[in-house]
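All remarks here apply to the structure that follows.
Here the complex is missing one protein chain, while the rest keep their positions.
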Amino acid sequence: MTESKIPVGKRARLSVYFNKRLAQYYWERLQKNKLSLAGMGFIIFLMLLGIFGPFFTQDPTYSDFNLANIPPLGFSRQESVYDIKTNEFITTVIEGRPDHPLGTDSKGRDMLAMLISGARISLLVGLIATGIAVFIGVVIGVLSAYLGGWVDNVLMRFTDIMMTFPFFLLLVLIVFLFGPSLAIIVLVIGLTGWTGAARLIRSEALSLRTRDFITASRALGASDGRIMFNHLIPNVASLIIVMSTLSIPGVIMSEAALSFIGLGDPMRTSWGTILNAGQHTLDTAWWVAVEPGIMLFLTVLSFNFFGDGLRDAFDPQASI
Amino acid sequence: MSSAILEVENLNTWFYTRRGIVKAVNGMNYSLYAGECLCLVGESGCGKSVSALSLLRLFDSPPGKIVQGRVLYNGTDLVACSPDRLRAVRGKDIAMVFQNAQSALNPVFTVGDQMMEQIKAHDGLDRNDVLTKAKMLLEEMRIPGAARALKMYPHQMSGGMKQRAMIAMSLSCDPKILIADEPTTSVDVTIRAQIMHILKDLKARRNMSIIFITHDLSLVSEIGDRAAVVYAGKVVETATVTNIMNNPSHPYTSGLISCLPDISSGMKRLPSIPGNTPNPLNMPAGCPFHPRCSKAMEICRRVEPGLVHIADDHTVACHLYGPGAGGSR
Partner (left out) sequence: MRNYLVKRILYSIIIAWGILTVTFILLRVGPSSPVDRYILNIAARGQDIESVKQAIEARYGLDKPIYQQYFDYMGNLLQGNWGWSFSSSVPVMDLIGSHWIYSFQLILLSTIVAILLGIGLGILSAVKQNTRFDYAASIFSFIGISIPGFWLGLMLIMVFGVHLGWFKTYYDTSYPIWSLENLRQLILPVITLSIGELAGYVRYTRSSMLDNMRKEFVTTARAKGLPERVVIGKHVLSNAMLPLVTIIMFDLGSVVFGGAYLTEIVFGIPGLGQVSFNAIFANDYAVVVAVTLIGTFLVLFINLATDILYTYIDPRIRYD
């Protein structure tokens, strides 16, 4: 048995973080919320799309002006061209084509390829930036609650300062100062988006700190670190999961908004970039603005449904 | 004692929850006579509080619903009457005092405001009269500085003061019946004595009828005229308090009384009734008490006993006293 090689202490600690029966119980509760399952399904679909999609589609930046503004399959568009020889308008009907099932934009780039690239960017930014933000938030929240005193005071005042900045305006300023690249955008969202998490975790940890089982383990001589990692953090774990899931939509929307106003990474195609291009062709090629918006909307909706379902599943008081 | 001013007949209040039907009140019967204090006694979760809320249809609905029964007050069936008629009775004829004044008073309005809105809702008094009346009531409750207390918010009052303000509020329309739902459970011993004193005083001076709900038998002997012992949503024994105390007939009642500490007997350990109150989702067949009853017989497992008169003003629901059941304990 490989399992027996894990030292006993380690095993006990792991079991604090993962309990199979509890996971089973939460999963059963989650399954009762159909919207939440649908959200989870869409998120998985999107992940598969983001990971494997680019291998099957053409280069999203490849443009062919001969194939510009092709409508999606099943739609058609009329184009009038003034012919000098005959001195009249010639109207041609352009139909959707199977090699560009979702159409092309005004530069002849394939919409499907761009949307898949956008899915990859959105998820990447959403997951990594949220991960950074929640990590910082948990560290600051737990330290603040557990150490108290001047540490708490300094950390919370700093949190207050960061919280006062309107989130999007701060993003705009920093990306403007540091230059728009994907890494910068992810880092900036991560490094500025932790304030809510820090406060939430702090207040949760504060109320846990006075509970009897913590007092008991302190009375038994447990070290600060042990109490933090074996008692405090496992007990806020469900809160962390729910909070992360529910903050992903905001992060994805922020990245899309930055790209939309032209502060996105110019080397990458994200949904916001496509929307930016699409706003100028609302009259000729509506699909360029419609398609990425629908993807963005469905993604955000899915995370909201999924996060809501998780919250109810973890909340013993919620009736499902 | 004169005729009954409130009659509860076969009252059934059920809660339709996801896990099943909770029959919180399951065929409750009792009468309240003018000027008396009737105590509803039972363990927590036996349905005594829900039965009180049911009199004025104050439980949450849904999931709660009165599926059967009547509550007759002055010839009106409060179960079937219109919401407007019921509202006219609430607070005016029948008033309630709740267990926890801290949560029963609205935190964002002053005590005076909360008293006066009730008076205004029922009596067409003008503002000055309402104010005078509210002040008088607080004085009657011996709240110091009544004029100032009117302008106080609940959180500015001590626990005992809040409870007394709550009683004052319930009296603001001179009700005929006062329902006191464990009014002393959430306060400490000295305040409990004050509250009990006030209630006894009220009964004597205002000739009010009181339904006093409690799990504490010592309070019953202190204030009650008659008592109804409630088990699993129904009354199992009614009698005068003296009879209940000296001559408990239902095995559950005798169990409750034997649990009272008695200084003279010098017992080392208090006896207790074995087992727990039955799961309301899964009531035992027959007499609901039979799994815990030391005198249980064959018939108790199958047939639910009805209320039987065993003496003047003493009824009991137990097969020990049923027709053809030997008759003696």
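Order as written gives the chain letters A and B; numbering starts at 1 within each chain.
Convention: a residue touches a chain if its C-beta (ideal position, glycine included) is under 8 Å from a C-beta of that chain, and two chains touch if they have at least 3 such contacts.
Owing to the predicted nature of the structure, the values given are computational and were not obtained by experimental measurement.
Touch with the chain that is not drawn comes from one residue among B:S54, B:Q118, B:T184 or B:N243, which is B:Q118. Considering the full assembly, B:L56 is the residue among B:L6, B:V22, B:L56 or B:V187 that touches the omitted chain. Contact with the omitted chain, checked across A:L22, A:L48, A:V151 or A:L173, is made by A:L173.
Where chain B meets the omitted chain, the residues involved are 53, 56, 58, 60, 83, 87-92, 95-96, 98, 100, 103-110, 117-118, 121-122, 153, 155-156, 169, 173.
Touching residues on chain A toward the chain that is not drawn are 157-158, 160-162, 164-170, 172-174, 176-179, 249, 253-254, 256-257, 260-263, 275, 278-279, 282-283, 286, 289-290, 292-293, 296-297, 300-301, 304-305.
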